[in-house]
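Omission of a single protein chain aside, the complex is shown with its protein chains in their original locations.
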Amino acid sequence: MIAFIIRRLLQSIVVMLVVALLAFSMFRYIGDPINQMVGVETSSEEREALRERLGLNDPMLVQFGRFVADAARFDFGVSYQQKKPVSALFADRLPATLELAFLSAVFALACGIPMGVYTALRRDAWLSKVFLTVSLIGISLPTFLIGILMIFVFSVWLGWLPSFGRGETVDLGIWTTGLLTANGWKAAIMPAITLGLFQMTLIMRLVRSEMLEVLRTDYIKFARARGLSDRAVHFGHALKNTLVPVITITGLQLGSIIAFAIITETVFQWPGMGLLFLQAIQNVDIPIMAAYLILIAFFFVLINLIVDLLYYAVDPRLRVDRSTSAGH
Amino acid sequence: GPIQAKTFRYAFQGDAQSLDPHALNETFTIGFHANIYEGLIRRDTELNIEPALATEWEMLSPTHWRFHLREGVTFHNGNTFNADDVVFTFKRIQMDGSDMGSKIAPNTEVIKVDDYTVDFKTAQPNPILHYEWQDVFIMDKEWAEVHDATHPTDITTDADNYAAFHANGTGPFKVESRETDVETVLVRNEDWWDTPQHNLDRVVFTPISQDSTRVAALLSGEVDMAYPIPVQDLRRVDANPQTEALTGPELRTIFLGMDQMRDELLYSNVEGKNPFKDVRVREAVYRAIDIRAIKQKIMRGQSDPSALMISPFLFALSDQFERPSYDPEKSQQLLADAGYPDGFQVAMDCPNNRYVNDEAICQAVVAMLAKVGVDVDLNAQPKAQYFAKVLAYDTSFYLLGWTPSSLDSYNVYANLIMCLDRDKTPTQAKFNYGGYCNPKIDALAEQILVETDEAKRNELIAEGFRILEKDWGYIPLHQQYLAWGAASDVDVKQSPDNKMLLYYVNMQ
Amino acid sequence: MASPVLQVDNLTVEFPGRRGTLRAVDDISFQIAEGEVLGVVGESGAGKSMTGTAVIGLLEPPGRISGGSVHLEGQRIDNLPHEQMRRIRGDKIGMIFQDPLTSLNPLYTVGFHLTETIRTHTDLSEAQARRRAIELLNEVGIPAPEQRIDQYPHHFSGGMRQRVVIALALSAEPKLVIADEPTTALDVSIQAQIIQLLKRLCRDHGTSVMLITHDMGVIAETADRVAVMYAGRIVEVGPVREVVQNAKHPYTEGLMGAIPKIGGRTEDLVQITGSMPRLSQIPSGCAFHPRCPQAFDRCTQERPELLPVGDSKAACWLHAPEAADAAGGRRG
Amino acid sequence: MAASNKSDLIHRPGLTGALARALDSDVAYSFRQSKITMLAAAITAIFFLAALFAPWIAPHDPYDLTNISLMDSFLPPMWMEGGDARFPLGTDDQGRGILSTIIYGARASLLVGFAAVLLAAAIGVTLGLIAGYLGGTADALIMRVAEVQLSFPAILIALLIDGVTRGVLGGQGEGNLAFAVIIVSIGLSFWVQYARTVRGSCLVEKNKEYVQAARVIGVHPALIVMRHVLPNVLGPVLVIATISLALAIITEATLSFLGVGVPPTQPSLGTMIRVGNDFLFSGEWWISMFPGAALAILVLAVNLLGDWLRDALNPKLR
Partner (left out) sequence: MRPKRPTPREVDVAERPVLQVRDLAKRFDVSPPLLNRLLQGQPQAFVQAIDDVGFDIPRGTTFSLVGESGSGKSTVARVVVGLYRPTQGSVTFDGTDLASIRSRKQMAPLRRRWAMIFQDPYASLNPRWRVRTIIAEPIRVHGLANGEAAIKRRVGELLELVGLSAQDGDKFAHEFSGGQRQRISIARALASEPEFLVCDEPTSALDVSVQAQILNLMKRLQRELGLTYLFISHDLAVVYHISDYVGVMYLGRLVEWAPAHELFTRPQHPYTRMLLEAIPDLEMSGRARTPVGGEVPSPIHPPAGCHFHPRCPFADGDRCQREVPMAHDIPGGGQVRCHAVEEGRMPPADVHTRG
């Protein structure tokens, strides 16, 4: 178990280093950061001086080393555009994105799993067909179109839900949350659904196909032959076994929710990381972009780690304890 | 009973970059600061200069100005405003990291005469010395010193600049809270020296970058005012009983520039030659553009086709100028005469998120030029990439917009029209990316700068513009309209410099 | 024979499919008496598993029972509602599948499987069920059941898992156990252990067994009677000694001859040419006739029914009383 | 010993035989069974043909700038007031006919989708085969890279690559280069799925006895991979390919929405939607809705095909 975690951690560090290198080296080549920092009226000597002061003329390796060392201390420099430490910007924006990601993940799981189970168990029911068709349409429409149509219907037309922003937020010190006000919840509905729809569809389809596979296995047949009730067979045996592979893929999916939030946040002006990142891309705000990449990778690695541990908890075959395995 | 507190909510496509009033010289940011800070002068809704923190001023000699300051003004923190603050401010804008250095010549002396009098001594005569000072916001010296913000926000140090996130002006509104790119809340300054023309108690500002989301927010009543409104949505905003559209010409002139300095175009299939060096080609391009179609279809009437590189609003003699006619046949003829009967190919740089319908305008231009045989490769890109490219003079053909911040033609000459010689005069005509150059105009410009007689000066300006017109040096397109939307029950004053000034806003 | 535990009459199982309907089991009848072991043999695809699955009511759609009836202890069970049939499964009929590796859910302990089954069919408490489970494990010969009960299937070897499966099938003391190739996936040396265990337990509990296998050796040792299936039909059924040593149907004969025997002569094995027809192309008349060395006209046209021949019954025109002459006497 | 007389009867030699067998196969059968799948295939085919023969089918060539007139812009669909029969579905902000632009735009979208999927498949399959067949260090290396890649969803990677190229090339030589950039971006962000799947199948296949038989015969490992393993792992690849074709088309559209798509003078369906978005409130809904519907229908059809293929190629689900 410890070895398992350590191995995962080591791998994660490697992954993070590679990402850091990517983040660093890729963005080093987009546009000229100096242009972004100064107004249009700065002379070229001043620019050169600034370049020198920022260390942009140092060898790449030195710059990278500095970058990693700083990143390890959560110091991603100062945003060229906003002139504020990136870590502070992230601290402001992270709660919004994480809450959005959390809500859409909950939405995706809470709808996707039951729908997947239903469609697998009642393959021929009309409701299953409806679920499958609607879900296909869900993945066939680009997210931004869904978002805009929803705004059009629910904000402009019906006037039920706010079209932008997080609504009222409550500041809890290090964390500002929109989940403590009715207003905040209302504001989160459309973005969360827009963001979660795609994942929900995937999870539903995944659960369905895994469940169908599991329902075909011998142990399910044998469970039926033992006269277990349908409930026990479907939920006690089939669903639990379905979840084993579903966990991994779902984990990967949820990891990407945070990154997918770029589009949703843009459409709904959700004040999160994605919006920050997109603005950063447009402004060639290298510190933000680099930090964002690293953060995404970090969350991904973290979620992966959690998923692995979950997997470990769910599937006893992975728990190799010596006392018993030596028995035969 | 107590009057209900009036909260005004408005949205713009971006946020003010910083609260530091000297950090960035950018229209919206400055306009936003103008609600919190004040300059020695300000401009009324007609853009006429009126006294603000200075009550009056006089030119003691062509190089010596005296400004009398308003007494009894306090900053939001209660400190009194006096000459020290003015001297401090003018020093501060000349430091590293300030984007406002150009508002005053570097060798200008700023002298405190007494607590409420300040002198300015310039090296050269400058009749329009204070024309841009509505944007030079006076900071409180003590406050800046206490909070270690005596330097403008310096991006090269990691330290937070207090002034970038806090504000202490003399203006009609105080900052209550601010979250960059999310929300800024302002409250009424009860101790303002001036009589408020607004009736607001609280202002909530939210940036909304997506056009359609912003319009939706206005239409659904989530904000009381939003801008810019895409021109095509103005009708709907107007048709909606709860909202109305506010439009009017803006000062910015949108124009096309062509590389006339290189002997061979960078991005073209023509080898060994630069077609744009041939005045016939420039005229051909000019005449190939159907500006009325652009106005009608792309701008939906929300633009004034322009014959000049400056808004008629800012130049008294503009009615002497008329736009050369749209004439594709002549255009083709000219191209043939110039030796390009089959046209030629060139790449065009165009921003896609800077001006109203910029990309659509470029596309239309591309299509129109295609009809006369000029094959244009359109490179539409976000403004950051666009500016990085053109600022390096790495372009053959581009679309740009320009507002003279002094609201005066000399600014246009100095930045766009005079000869570009990066080695000799690095700051002159820095934005003349095509390198148009006519020494006659340069000579005129020098006269314009020092000429103090208004009428004569205008004549000189007109003369310069005539030469430019004959040279077909630039292709002015239009002044785009401001396109604002506001709830019907609020009264917003729109000014052609596109600054949204809260102290003119009234709510029912 | 007293009233049989299982009585199957004219059972037909069909699969509606793309090229018409396939008959996997075609009009078969047999019965199993109390305490009796009926062996079912036949080539792969002959319909052995389908018969067993149909009896326990676990045919998977689109497969369905399209004719005939199944009676368990006199009660008709093939048309019971889903819920009632579920109560019979595991309680009155137990089933053992071929592969012990996949019959147990890898995510649950052996004990969970057992208590779950016990509690489904009895109203024992959790603790009582657990005690019973330990007893059962003990009974099937798993050493140290108190510790083993909390282990997962992957901690068990194949043979032990099959013992667990047997324990599960027998946990509610069913009247009938259907064992579908219970030893095929096991080692030769373990096979014998499992068969002996099954035989002993069923004898002790008086359980009837339907033992499906292709291993004639297992049948010979274990079964009381044997049914031989070919292409969805029973071609011969009779006491085991009779079928093994004195096969009546040419297919059975071929099958017996194809088994290599130790100490037998070393020449070539008896070989049935060709292969079993696909279900979609079952020949008319006797399905075996294209491969039958003794086929004659009637075989290609008329389908033989099971007819008594000596102690057993065979579905072969050779044994029709009036046909013996028509065939011109039996050769071989 | 003639054991197979029976099967000789159904033996038909030659090409017609192969064709007949293909038509007779289970896959073809399940295709004919599913009306929806046939419809989806028909729609996909129509889009493909339209895209392929766009110059002959489309009423106008929207990419030919001499052909479009700004004065024709914002015309509503033919049947609405003010509509023009030349433009059955109306025109966009530049005066391009929506119908023609959809046809050409589908061409752009399909081109991007196809090329990106091909690229992704080529990279993914190659790396997957190498990782799966060779194992060891190569495997570990490739899978680590894949893991890094996995932490970024396609859209992010595409944004990055697009940004990098634009940054490096200074945005020059638009047009075809922009297409190449988008294709590479999407292609590079999709390869992992192929690699993982192929590696998985390859691990299974390489232990199958037919591969070992080839090894015993002494077939060169490269040939074993190419001729034995590869064809047998292509089933899942095909399924991923259809589904990622749909995804690639959407990704291209999303990139266009975020402003980094194909050049505006050669609009794809995504560009059209993005542009049309700006005219939703102003009542010119046809500019975004027709391309939006076209995109959704195309993607839906491809997804349906992918879905069906997944089931049809999975014997366990039959």
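Here are a few things to note about the model shown:
Each chain carries a letter (A, B, C and D) given by its place in the written order, and its residues are counted from 1.
In the analysis below, a residue touches a chain if its C-beta (ideal position, glycine included) is under 8 Å from a C-beta of that chain, and two chains touch if they have at least 3 such contacts.
Fair warning: this is a prediction, and the values are worked out from it, not measured in the lab.
Although one chain is not drawn, the whole complex shows that of D:His60, D:His228, D:Arg274 or D:Arg310 it is D:His228 that touches it.
The omitted chain makes contact with just one of the residues D:Ala42, D:Ala213 or D:Met226: D:Ala213.
Interface residues of chain C facing the missing partner chain: 43-44, 157, 159-160, 187-193, 196, 214-218, 220-221, 240-241, 244-245, 254-255, 257-264, 266, 268-273, 275-276.
Residues of chain D that touch the chain left out of the display are 1-4, 7-8, 11, 13, 17, 208-210, 212-220, 228, 231-232.
The definition used in the following text is that only the chains that are shown with their structure count from here on.
Closest to the middle of the protein, by Cα centroid, lies chain A. Chain A and chain D have centres, each the mean of its CA atoms, that are 25 Å apart. The centroid of the Cα atoms in chain A and the matching centroid in chain C are 53 Å apart.
Between chain B and chain D, the centres computed from C-alpha atoms are 46 Å apart. For chain B, residues touching at least two other chains, in rising order: 212, 216, 219, 353, 382, 385.
For chain D, residues touching at least two other chains, in rising order: 166-167, 259, 277, 280-281.
Against chain A, the residues of chain C that register as touching in their complex are 56, 58, 86-91, 94-95, 97, 99, 102-109, 116-117, 120-121, 151-152, 154-157, 160, 165, 168-169, 172. Looking at the complex, you find that chain A touches chain C at residues 217-219, 221-230, 232, 236-237, 240-241, 244, 314-317, 324-325, 327-328.
Partner chain D is touched in their complex by these residues of chain B: 211-212, 215-216, 219, 230, 232-233, 235-236, 267, 290, 293-294, 296-298, 347, 349, 352-353, 359-360, 363-364, 366-368, 370-371, 377-382, 385, 389, 394.
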